[in-house]
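Only a single protein chain was left out; the remaining protein chains are all shown in position.
Chain lettering (A, B and C) follows the sequence in which the chains are written, and residue indices restart at 1 in each chain.
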Amino acid sequence: MVKPEVYKELGLTDQEYQKIETIMDREPSPTELAMFSVEWSEHCGYPRSRKWLKLFPQEGKYPSLVGEDSGGIIVDDLAIVFKMESHNHPSQVEPKQGAATGVGGIIRDIFTAGAKPIASLNSLRFGPLTEPYNKFLLRGVVDGIQFYGNCLGVPTVGGEIYFDESYSGNCLVNAMSIGVCHKDQLARAKAVGVGNPIMYVGSSTGRDGIGGCSVLASHEFSEGEEKRPTVQIGDPFTEKCLIEATLEMLATGHVLGIKDMGAAGLTCSSAEMADAGGVGMEINLDDVPLREQGMEAYEIMMSESQERMLVCVKAGHEKEIEDIFAKWDLHGVVIGYVTDDKNLRVKYQGKVVADIKTEALAKGPVYDMPAEKPAYLDEVNKLDLATIPLPTNYNEVLLSLLASPSLANKAWVYEQYDHMVQTNTVVLPGSDAAVLRLKGTTKGLAATTDCNSRYCYLNPYRGAQIAVAEAARNLVCSGADPAAVTDCLNFGNPEKPDRFWYFKNCVMGIVDACRELYLPVVSGNVSFYNESPKGPINPTPSIGMIGILNDVNKHCTQYFKDEGDIIFLLGESKEELGGSEYLKVIHGQVAGEAPALGLKVEKAVQKVVYEAIGLGYINAAHDCSEGGLAVALAECCMSDQNNMIGAKITLVPGIRADAALFGESQSRIIVTCKKENLCKIEELAIENNLVCNELGVVGGDNLEIANLINLPVEQLSQTWRSAIKL
Amino acid sequence: MKFGVVVFPGSNCDQDCFHVVDKVLKQPVEFIWHKTTKLDDYDCLIIPGGFSYGDSLRCGAIARFSPIMEAVIGFANKGGLVIGICNGFQVLLEAGLLPGAMLRNKDLHFICKFVDLKVETTETPFSSQYKKGQVVSIPIAHNEGNYYIDDQGLAELKKNNQIVFTYTNNPNGAVADIAGIVNKNRNILGMMPHPERCSEDALGGSDGRIIWESIVKWLNQKSIKS
Amino acid sequence: MFEAEIKISLKKTVADPQGLTIKHALESLDFKGLNEVRMGKLVRIRLEAQDQAQAQDEVKQMCEKLLANQIIEDFSFKVEQL
Partner (left out) sequence: MFEAEIKISLKKTVADPQGLTIKHALESLDFKGLNEVRMGKLVRIRLEAQDQAQAQDEVKQMCEKLLANQIIEDFSFKVEQL
């Protein structure tokens, strides 16, 4: 029997090892053991989360595509494919390459589906910038994203960045990518047709990312050999060529199935393609293009070398495919074929090194993890507003919030990303959501990522609902109809019941919010074990969402446009300060309840704004989020750098001034319109039982709010724009 | 009249340029793979932006040795119009078709944003439809757009009125705020900003379209003359 | 015054896609017999220091703290008095 130290080092439990022996009916070979260990890991097999992920709704306004590497929706003749994935741990170690390979991986998921990648987004979390290592991480991650994405020619059109102590020691890097193709051109991630060749295409294989399996090698590696870095180096140039070659290959019509070699490389791609097709597969590792000498079978099977894919091709067309890859200076070689015995058989140097039922590999165990509400939470949720003193100087509070890195302007980041290449970006970064035109149609696509993890910490169910609601609201403010969701669920150690309680409640929040808003969850990814010695990260269920504009010219932006436009607020401001940035930055507290969320009201707000933009009544629309109404108004005034403009605002009486200005009540959207359209919008609001309050007018050089705030927009802009510059 | 868009491995603005010629200018256009060696059919070549060969070593340094480049040089020497945008500009510099070299941006970051350019001369086939001194807004997107030329070279450029565009607010450290230049014969333009990204109103500005229109006008007049 | 010349290169076990691309480019220029091309960085620093030993020490720290990313890179240097 294999020594427990060995399989434990590989991450397998005693029970799992027993199960493997039962399945195999013998002792597994080292290669087999390695293959099981990765396939059954949380990374590939989702043993701890799968049960919960099944609850996500799969139906929405558009026909949805769910089930393989990435999901999507069908809009007319187009398939829009998108997915988000984490690269947290590699980025914490080597931020540039970690982020770069994260972008590379998610984009490969998109074009292996047959879609041309048209946009990327990302959702990032770091510890406070006051710590030098966090600055180093931010700089490195942004550098990695620009390095990879810019070179590929896929515009990075949006994203979000937050800073919080809980991410010190464990940053989050979630990358999202979107692709488009004709719906008939979608490719499948499966192997079919006994006898058909399996081809390896792309870059060569080295010993990248096999660190976790080094236990298998302890007896072979000579003493003193350099420890291998687990870091993979991204090669965007090769990936760019791989995109072109792959799309060219798919256009031949000879491809039956294709899968990216991402996590667990050849193991994962071969086992899952075979399993998805209900067939077996035999591969010969002697034919795999290698970059290093003397590689062991398990090293080749585990390698996470980047920019590689596995393809199942119609027999007789191998040469054609090979030639296409040769044109792009890439490998394209047959390494195996489809068999009828439903086993994955791996040969190397004349020996069979693995022979496993694909089903056993691909369908790993499912665990029901215990969950328990953390004891401290009730205490944290208590917040007596009477103990929070009102500010004496509201101007200063506003300026402090604008300078808070989570709220500050992110141009330093997104100006390093090519966000215009492919000439589709109609609304550039800096508004609520990016809007892209879909060439060849009149339609547009809007995309955003959102999650306030502080809310999720205070109330995971509601926090996750808010993430969904806010993403949808951002799309609506851009003129789009929210259409579908991807997610990246970042949590701590799932084996600890309090962490798992957060996971479970966040999932249920997403499930219920998506049902109510009629949005399918078409793809996603789970990242557990995000902890530092100080504890887990805040629960962070990042939501990526896309929306559709029937007429891309009817998009809307958040900036105030014309002097004299009327400003009003749809939705109601409540006396809530729990979990707000104001409470944190000004009063140094993370406490209270997450803001209340009524999904019916949320729907009504979104409906009114979507319709009013479509009818051309609205000149600007902006969601109120972190920092509340005052910050949102300031953003409306200053975010169009070439056309900054002030506003004069009165407040609706009835609640504490700090709550009115900086509270983060949900389901609120600031809109502006020409005077003559005001009553039309009010009518729409009344029809939908929505609170609608006139706030003031656009104009002047200052932002004036009641008699509390009066600051030159120029000064607001200075403060807001200079907070993040590294 | 026929345009050709040269495609190197790693070019990534090739389809954007193609789109503008095809859909906005409505002129014939073809992609030309970098292994092509005959360019007799074309009237204007576009060397697009991107990261040819991953910008390994130096931007444009490897593309400069692609098989097509001999033909591009021949084409240009016969007076054909060549416009190199961003990485295309870098390729033209490396190939010696335009003077100078590119360094990294002074703050070492990639910069993507709209910038203002001043049109320094309208006496080129590429800028004739602008007004001299006009300020136009065209996006940049590059890491290495810090144009370098020695004093003597700069004096030459000035003397021959070869500087076509300058930045009004230099984003990258370029010598003399240079954003775009032509060769002495004025048939080769290299520029860092991307006119193809602002040739349609839908994209928030169309100042770039005038470059394409200038080219079309010039080619039309040439064909009338000949 | 001292001058340090620092050589930073990718660890042997780390892939060097740039080097590979340059190798292909050289081959297409008809250079034959190429075995491997690896790209690295060269940093030249002029600094004041009390003596050679102190200069050595400073430069080593600069490499460790900033210049080299030791997860993927190795460095070596020499220091000369000017």
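Note that contacts are C-beta pairs under 8 Å (C-beta built on N, C-alpha and C of every residue); 3 or more make two chains touch, one makes a residue touch a chain.
Because the structure is predicted, anything quoted here is derived from the model rather than measured.
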> Which of these, B:A101, B:L117 or B:C198, touches the one chain of the complex that we don't see?
Replying inline: B:A101
> Given the full complex, what residues of chain C touch the hidden partner chain?
Replying inline: 1, 7-9, 19, 22, 25-26, 29, 31-49, 58, 61-62, 65-67
>> List every residue of chain B that touches the chain not included in the displayed model.
In response: 57-58, 61-62, 65, 94, 100-101, 103-108, 146, 148, 150, 173
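FYI, only the chains that are shown with their structure count from here on.
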> Given the two chain pairs A-C and A-B, which is bridged by the higher number of C-beta pairs in contact?
Replying inline: A-B
> Between chain A and chain B, what is the gap in Å from one C-alpha centre to the other?
Replying inline: 36
>> Where in chain B do residues touch at least two different other chains?
In response: 53-54, 56
> Which residues belonging to chain C are in contact with no fewer than two other chains?
Replying inline: 17, 21
